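All protein chains but one are shown in place.
Per-chain residue numbering starts at 1, and chain names A, B and C are given in the order in which the chains are listed.
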Amino acid sequence: MKEKKVTQRKFAVILVLSMVMMLFAGCAGEKKKKEEETLLVPEDTLLGYTYSEVYTPYQLSSCDVKVEIVQPEDSELMVTKLLAGDSDYDFMMLSTDSALAADILRTGAYYSLNDVPEAAGLLDRYHDYIKEAATAENGDIWMIPCGVNVSFVLYREDVCEEYGLDFDGMTYTEFLEQVEALPKNGEHTFFTPYGLMTADITSKFEQVYGYEDMSQQETELLRSYMEKMRAYDVPFNEGKWWLLSSEKRPEHLSDASMKNIAFELERSDNMSLSVSLDYFRIGGFRATKLPDLEEGVVCPSGVRVDFIVINPKSDKLELTLQYVSQLCEKLQKDTTTAIRYMSRGEDFSNNVLREDIYRLISEGEVYSLYPYDVVGAELMAYREGKQEFDVMLEEIQRNIKMFQEE
Amino acid sequence: MKKVVVKMMLSLCALLFLLPIMLTVVHSFGVQSVDEGNFRLTSLVPSGFSLVGYYDLLIEHFYVLRNFWNSVFYAGSITCLNIAVSVPAAYAFSQARFKGKELLFFFYIMLMMMPLQVTLLPNYIGLRDMKLLDTPLAIVLPSVFAPFSVFLLTQYMKGLEQSYVEAALLETKSVFRIMLQMIVPQLRTCILAVFVFVFAEYWNMVEQADIYLRRETLKPLSGLLAIGEGLTTSEVLAGSVIFMIPIVILYLYFHDSLEVGLESMKL
Amino acid sequence: MKRYLLKCRLLLIPSLAGLALFYVLPYVRVIYYSLIENQFSRRFVGLQNYVKVFQNEYFRLALKNSLLLIATAVPVLVVTAFLLSLLLLKMKGYWKLLRIAFIFPMLVPTASVVVVWRTLFDGSESVWPVYLLFIYKNIGLLIILLSAAFSTLEGEVYEAARLDGAYGFALHRKITLPLISPTLLFTILIGVVYSFKVFRESYLYFGTSYPPDHSYTLQYYMNNHFFKLNYQNLASAAVMTSLIVAVIVVVGVRLQKKFTV
Partner (left out) sequence: MKTKRAADFIFAVFFTVMLLLTMFAEDLYRLTLPKVAVEEVTRRAFAAEMTGKDGAVYETWRTVPAIPTEALLGDYGDMVYAVNETENGLILVEYIVSTGEESEGYIEITGGILTGTLAVIGSDREIYPGQQVIITGWDESVALHTARERGEDISGYVQEMRKRLLTDIVCVVGVIPVTVVAVLLCNRFCKGRWRFLKVPALIVWCILVCLFLRATILLPGEWIPEKLIDWEGWKTNRESFQL
């Protein structure tokens, strides 16, 4: 019997030891005090940027309701909160290209804002394709669009004239021919994140041809583009951008280096449209639609809309609705931030670049992407040379079929 | 002659089973031996020797050590409480006679079969309503009442004859004394086996830690060692090696009492 | 004796209470969720979800794969565990330590096993890497349980058998098998339980939630629907799996009753 006693004593020692550690851990946890009038917004870092970045200006100036950013780590926790019907958060900020947005609409995990008059008033101000995206089939207003994002080709007019580059209404083949014809290391920087273009090409193919019934001819076209992109798709830090002049793109764009950028495929997020995109300040830049796939096939540029969706089970519902109506009022009269790009009948004659972007957005259409596992992962595998093109295509078609019919 | 062949075959099998563990231990000391991109070892033979994995894990991310102690506490307390709850229940199942016993036992097996993933969300809702979320209890309570060890211990207790119980009934009336004095020493090896098994299961738990806990200081180390938690794969290898040692110690204790138990076999 | 038996029932209370709160209640919730139309509208819809799930081609594929895994991998696992623990019993002195080699895999965390598996079996198109991973991970557990079961058998039975001249496999088939058949039954049941738990390893091994068709098990189906916010498919699939498992258990218990002496 003695021997058993020794082992038990040993385990008792560890247990006491770790309990002491646990007490230390337990009490170290901070106790959040629950103020009455703060609204809680879960911010999922995977879904892109945060509510606070977009909406702190509004927060300070107008609405008297305080908003606090709550931190669930990843989308699995967000999905659990949605499914479990948690009431400890009040609304969520998502973007239309994430699969979670489509699921929320389909399952009805939103609080319909029909009875908030300002919401309807705000939606009338938007372009009609954004208005449609914000109303569900049964006519409920399920979200409040509050940010927009579009990809475009950004080029300096004078430099491109010098090299005879013409970016209006071009197709990918023309774009690539022009890029190849440029001098290898002239003193201008032609910066093109090809990785972004590969993703754009595949989503355009999906928009125009759809992955299921791609004919042999289209697959050949897609293969040629992807092959080219892979050849140029050199990661940033390796500095082997034969297109670039000797110095790499510096970490932060100081004014000096901005002047000699010839063209850049820029994916502008909502923030940059209104505040920090340096290109506006320097001037001399123009924006145009991303190249089309083929001669006759013109497809509008994809626009990603960021929106707020109210948690139907939130315990501070009236406060949230009051905040949302104040917010809609504010947005309706807003003339400073990105809302102007989403509203009809705005004029940007003072700045040519803003006017181009406004035209792109007004003729755009809301696009949504498949989850990363479905298309993105296969695309990445192909770009890193780990998978053949045909294998990647089959895999993508199989994943899409499985995703839809599961 | 047959004995030698058996020994050879067994040691070959043992080597095969030990190969992955050897690879893990050896590569946790290797230099750039892990191809981060597609989560694979670059080559079977490690190149060079460096403690960079351990240095990163233990010194660079020193907060991981708190999670180690959390793991020790969770696995330790869950196992002890689980055994404390399951032994009486198994004893009752094997000894007591009441109408619905078979049905109840079948129900235990059914609940045991339910994969964890299914009951994650309802448990999340239950814990949220009990205000237990994001506290150590969220992990400990549901696991303490796992029907699995009750099922195992009942199967072991089925082999006991009734004669022991009648003999014990002459002296004492209290059920607990009978159980503790007579039955438990008999099944010492089996209870230790279940102890090792339950400890190993809750030592490597990942799903519960992800969903029920949000504060980093409360998460067990097994939660961090899963992929996608911010640790590089070489750190995960080093962490796995450190994470294996406590259970190996536990198993060594069990191995001893198992040998004692098997002595009586004298096959 | 009567009062003693009555008191034994009280021993069950703590385990039952905990079980009710943390296992029965969630199971009832899952059944309730499988009968409503949608997590948010909570309209009662009855068996429509089950029909929809069963008609789904991918659910049938997942079911086929899961049953195949149970049908092939679990028997292989139980047989190897039984043989290994028997052979290990015979070892004397240092050879006894060989048992640790088989117990080790159970102790290794999932992440490192998957890293090794992806190095050894990268890009093989068959289903066997996952089966081998399943066997590798669970053999230690079964060996522990079987060895513990052997330790409860008394030595005298074997003395008597040896006197009658029984040896080798005849001895085992006639004496060991019936004696520990309750343990054998629950090793099979544990194998089935753990065939559901192998999802985490196979998810990490394939790295995507859309694995090749041959290893698309029920867990993948449930996980994908969890992320698509329709919890109803997950709930109904789960209830159907538990019914199938109940059938396996009932058949197992019946068989075990027939075998034991």
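In the analysis below, a contact is a pair of C-beta atoms (placed from the backbone, for glycine too) under 8 Å apart; a residue touches a chain by one contact, two chains touch by 3 or more.
From a predicted model like this one, the values you see are computed outputs, not experimental measurements.
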item	value
Chain not shown: contacting residue from B:L58, B:L132 or B:V184	B:L58
Identified contact with the non-displayed chain, of B:P46, B:P122 or B:P246	B:P246
Interface with the unshown chain - residue positions in chain B	58-60, 62, 65-66, 68-69, 245-246, 248-249, 252-253, 255-256, 259
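Note that in this section only the chains that are shown with their structure count from here on.
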item	value
Overlap residues in chain B, where contacts from two or more other chains coincide	38, 121, 125
Residues of chain A touching at least two other chains	76, 83, 85
Chain C contact footprint on chain A (complex, rising order)	75-76, 79, 82-83, 85, 99-100, 103-104, 106-109, 312, 371, 373-374, 377, 398-399, 402-403, 405-406
Chain B contact footprint on chain A (complex, rising order)	4, 7, 11, 14-15, 17-19, 21-22, 25-26, 28-29, 71-73, 76-77, 80, 83-86, 384, 386
Residues of chain C touching chain A in the complex	38-41, 56-58, 207-210, 221, 224-231
